[in-house]
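Take this structure, written in structure tokens, and hold onto it; I'll ask about it next.
Every protein chain but one is kept in place in this view of the complex.
In order of appearance the chains are A, B and C, and numbering begins at 1 in each one.
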Amino acid sequence: MLLILHPHIDENSAAFQQTWAYLAALPNIRVQKHIVQGKAQRLTEIYLIGDTAKIDRELIEALPAVERVVRISEEYRILGRHKDERRAIGFEYNGIQFDQDRLHIFAGLCAVDTKENVEAMLKALSAQGQRCTRMGAYKPRTNPYSFQGHGKGCLPYTFELAGKYGIKVIAMEVTHEDHVEQIDTCLEQTGRPTGVMLQIGTRNTQNFELLKAIGRQAKYPVLIKRGYGIPLTESLNAAEYLASEGNANVIFCLRGMHSSFAAPHRNLVDFAQIPVVKRLTRMPVGIDPSHSIGGRDRSPDGLLDLFHATAQGVIAGANLILVDFHPEPLKALVDGPQALRLEELPHFLEDVQIAREAYEKRRRLAKTAMTI
Amino acid sequence: MLLILHPHIDENSAAFQQTWAYLAALPNIRVQKHIVQGKAQRLTEIYLIGDTAKIDRELIEALPAVERVVRISEEYRILGRHKDERRAIGFEYNGIQFDQDRLHIFAGLCAVDTKENVEAMLKALSAQGQRCTRMGAYKPRTNPYSFQGHGKGCLPYTFELAGKYGIKVIAMEVTHEDHVEQIDTCLEQTGRPTGVMLQIGTRNTQNFELLKAIGRQAKYPVLIKRGYGIPLTESLNAAEYLASEGNANVIFCLRGMHSSFAAPHRNLVDFAQIPVVKRLTRMPVGIDPSHSIGGRDRSPDGLLDLFHATAQGVIAGANLILVDFHPEPLKALVDGPQALRLEELPHFLEDVQIAREAYEKRRRLAKTAMTI
Amino acid sequence: MLLILHPHIDENSAAFQQTWAYLAALPNIRVQKHIVQGKAQRLTEIYLIGDTAKIDRELIEALPAVERVVRISEEYRILGRHKDERRAIGFEYNGIQFDQDRLHIFAGLCAVDTKENVEAMLKALSAQGQRCTRMGAYKPRTNPYSFQGHGKGCLPYTFELAGKYGIKVIAMEVTHEDHVEQIDTCLEQTGRPTGVMLQIGTRNTQNFELLKAIGRQAKYPVLIKRGYGIPLTESLNAAEYLASEGNANVIFCLRGMHSSFAAPHRNLVDFAQIPVVKRLTRMPVGIDPSHSIGGRDRSPDGLLDLFHATAQGVIAGANLILVDFHPEPLKALVDGPQALRLEELPHFLEDVQIAREAYEKRRRLAKTAMTI
Partner (left out) sequence: MLLILHPHIDENSAAFQQTWAYLAALPNIRVQKHIVQGKAQRLTEIYLIGDTAKIDRELIEALPAVERVVRISEEYRILGRHKDERRAIGFEYNGIQFDQDRLHIFAGLCAVDTKENVEAMLKALSAQGQRCTRMGAYKPRTNPYSFQGHGKGCLPYTFELAGKYGIKVIAMEVTHEDHVEQIDTCLEQTGRPTGVMLQIGTRNTQNFELLKAIGRQAKYPVLIKRGYGIPLTESLNAAEYLASEGNANVIFCLRGMHSSFAAPHRNLVDFAQIPVVKRLTRMPVGIDPSHSIGGRDRSPDGLLDLFHATAQGVIAGANLILVDFHPEPLKALVDGPQALRLEELPHFLEDVQIAREAYEKRRRLAKTAMTI
């Protein structure tokens, strides 16, 4: 049994002393104190080890220093949806609310290439009333000799243009802790015209040092992609690394799994696991249909596979969509072939809207059906 | 280059003679005749090998014996959607039309266990106006000592009850060619109160001898499941085995892929490939959410993962749903834990309906968007 | 707890009556009789259900009708290596002994194409003192329009030539129960100049109807390939299907797993599981390096990847090797590119010999090391 104490509790306080004395007197129980010291937060936890089955949980929860009692077998200590935990994680960033109920679309450029393309993209988004985007400055590439993104050099104009077109949040991949500092410095210098959601790519899902460094700051929320080659539970544990250091403003993003059964798609789309992530954790769940599908093939019904995959995610309750557009896909430096064209943006948004309405209707129906 | 001649063409006919003479005179081209003799159909094909790039396709297509010209690299000769092939396969069986546009729900028992359960199931379907069902008499099981289905013994009452409740088509797995004969005999003896769609399970997707035997009969349409452990293209080739013997009334059914990334689901749901199958072939595409998900876990939004997976298939254009129900899931002899309960049927149907309407709306929108 | 009675025991015998009376009197135990009726064998089993922990196993084993007591959780009832089961399955066929200790090489043609090639192959084997081979008459092919083997037409000359060159066992794939009859008839007609080991290919590993049909005959031993796309345990259960019908002369053969990590090999070689199969079951374990590797690439040390994979299997205790040779690989109708050339046969055999000696040396060392 794990007791999470109130944050920043003083061990000399009466509340702590009283609690400790009670626990120490429990028969056949060993009491062990554990300090979780993130840079931003200090948590005191107490483990009760031994014959805990007979312990009266309510009595323990009533102890003055105790905030919460968790069965120690429960995983994802902070981000998890434990038995007695009905609230999802919700957070506001730069005026936008993220949680397991809402849906946000982050259409944008996979990689920033030219200022002109950034502006064209943002202008198109603005015309459609969008307030979020994706823009990559740091691009991890399989081949060391490929284009790796413009890095911090493109940040000033990207941020300024985002501000000009009313974009509030840019999802931007970071692959090194220095990138967070570069982003923060540039945002500061440009007067914070927009906000940034730090993105952890699939190749870094288990780069624990990066996760810990990112988790130690609470200024920027984090979107973490599912890792490929590992079970879902390991990716959820990776997200927990962020929270364990103090930052629980985390969105978990599905992006398809590498598989010999995926062809002709790039990955085997895994969006059926949206409800799984929502059940196991309290994180909002995103999808990345562009990297899942990886092409522009079209079904005989006139819809791109990419549109279908997106709709599949949305109708199952996705909370965030990362999707690649490009003014000139064939000239894009990264992942051009899968990018949608700017003139397809209105259709895409309308298509998503249909799926979203269907999801909301299904959810209402389920509420009714269950009460019968 | 492959020339498919008109079916049953006589090699002594003027049409054939004239065609052959023309082809034989082509420079730098070797002409090879190939007879595809299914039991039900005799096709003559002519291969042109060599310097075919310079051949005028239109001239060839105008030859009197030629029905169709296909570039030889094109796969799935009969079921495939070739460049010049816009028609999907559509067929009617027992008063019901199957094609790539419609949607049919085959809710039913994974395995027939008792007459009472069969009747309870059919009655519930009838009350909801359903005309199709699934019912398994022959169950292939991983373990040789497990229950393997009641076999032909349960056919008479199953068919009679289906007739009583107005069911027109039962999807029923067969694992041996003898089963087709048993089904046919029993239907005949009971006065054909219903119809049967023969189902090839995933363990038999590449049981080519069975496929050939089934393909040689044209009385019953066939639903073939995607095989696990093989790329999609190999499963489509397996479907082509049916057609190559003469029976092109084939429905292709996705059922999730075995994967270490699937947990906690049984399989990794592969319904994002619905548009792929529709693009590569002209077959209607089914989904089997019950065997894909394999459980009754529920998302915090109140919907079972099974409902979400189904909706994902439908919103991407699925044409057929196989789904397991059971009057008493905990007592079911096969796959009980994943079965829906009879009282959930109306909710399930309504949930599917919402997704279907969304799909149709999306399709209409795509037509408009493309004409702009 | 499962009690396997002596085979063919009569339920009216004193032994049975006495045994049953004893069991029926056990407190808190339900006794259930189960007849396993293969075509060739009738086994009576008795399940004890309930509070079996307190039962004295030795007393039960001493009952007159009881042959063996098995904890019911144990899998692979007949082929499995249960806790109290130290003997591996060993059988002799046509003068050759197969078990978990010996090693046999089945080099030969993937598919019989011409009589000349069959003779060239057999002559080369004979020159090297080989007594086994592989020769395919019935070839299941992914594409229905590919060459499917010469079928029964090639059996007479294949068998006669095998006899001429002193080959005792031909491993030959069958995909339909009729093929067994064709083989048997032809062997009879040609005077049984050689023997046949029936081979179940990976596409039919879970073709349970075929397995049951093959299992009902005891004349020919069976080699079953691991199925792709399923866990090892399911393939072992497939082998158990053969035994459950009466034929326990079964060899289990590894052949690599389909995987996106296999390239540039055709499959991901799974020969590290040889000791697993030997531990879980009593079957001899074969390997198929040709279909695992699927090419003739060579390491800078001068050895083909195919040789390396073979050596890996042998040094871990493989009991049988299936390997493709061809007099003219580039002209082979099936799987030519992976075939070894006849002139490579002596090198191959010598290479295998080195690995086998290393295995035997390792095994002797292990015996010594464990007794210390």
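We adopt the following convention: contacts are C-beta pairs under 8 Å (C-beta built on N, C-alpha and C of every residue); 3 or more make two chains touch, one makes a residue touch a chain.
It should be emphasised that the depicted structure is a prediction, and the values quoted were computed from it without experimental measurement.
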{"item": "Given C:P27, C:G95, C:G129 or C:P300, the one touching the chain that is not displayed", "value": "C:P300"}
{"item": "Among C:R42, C:R57 or C:R362, residue touching the chain not depicted", "value": "C:R362"}
{"item": "Omitted-chain contact residue, chosen from A:D51, A:E181, A:E234 or A:E343", "value": "A:E234"}
{"item": "Touch criterion as defined above, residue of C:R131, C:K278, C:H291 or C:H326 at the omitted chain", "value": "C:K278"}
{"item": "Hidden partner interface residues of chain B, rising order", "value": "258-260, 262"}
{"item": "Contacts of chain C with the absent chain, listed as residue ranges", "value": "81, 86, 88, 100, 230-233, 257, 259-261, 263-265, 268-276, 278-279, 292-293, 297-303, 305, 307-309, 311-312, 315-317, 347, 350-351, 354-355, 357-358, 361-363, 365-367, 369-370"}
{"item": "Residues from chain A at the interface with the omitted partner, ascending", "value": "75, 77, 140-145, 175-176, 203-204, 206-210, 227-231, 234, 237-238, 240-241, 244, 257-258"}
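Here is the rule we go by: only the chains that are shown with their structure count from here on.
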{"item": "Mean-CA-position distance for chain C and chain B (Å)", "value": "34"}
{"item": "Centre-to-centre distance between chain C and chain A (centres being mean Cα positions), rounded to whole Å", "value": "50"}
{"item": "Chain C: positions in contact with at least two other chains", "value": "258"}
